[in-house]
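Note that this complex is displayed minus one protein chain, with the remaining chains in position.
Moving on to subunit A:
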């Protein structure tokens, strides 16, 4: 879908949909939203809905970034402590690596 060809109000609804969907623990929605609408929010010639789109894009972007940081830190912490946490860590794992404590 080419955003440039859409009417402005459709752009706003679409952006809002992605924004709302992100709250359902779907950080990818926010990431896509932020990247996809980046141009519309900041560099496209001004139009009335742009202000709102910009807000959604900023919140989505920050949200996605926070998720990313959170996930990476969790992965690092988990992998570092997997053997120390023992049974708890094993029950949290879906695939347990072979031959590693």
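Quick notes
As a working rule, a residue touches a chain if its C-beta (ideal position, glycine included) is under 8 Å from a C-beta of that chain, and two chains touch if they have at least 3 such contacts; residues count from 1.
The criterion applied here is as follows: contacts and distances are computed from a predicted model.
The protein name that UniProt records for the chain not on display, among "Nicastrin", "E2 ubiquitin-conjugating enzyme", "Trafficking protein particle complex subunit" or "DNA-directed RNA polymerase II subunit RPB3", is "Nicastrin". Panel shows subunit A; residues 83, 86-87, 90-91, 93-96, 98-101 of it touch the chain omitted from the view.
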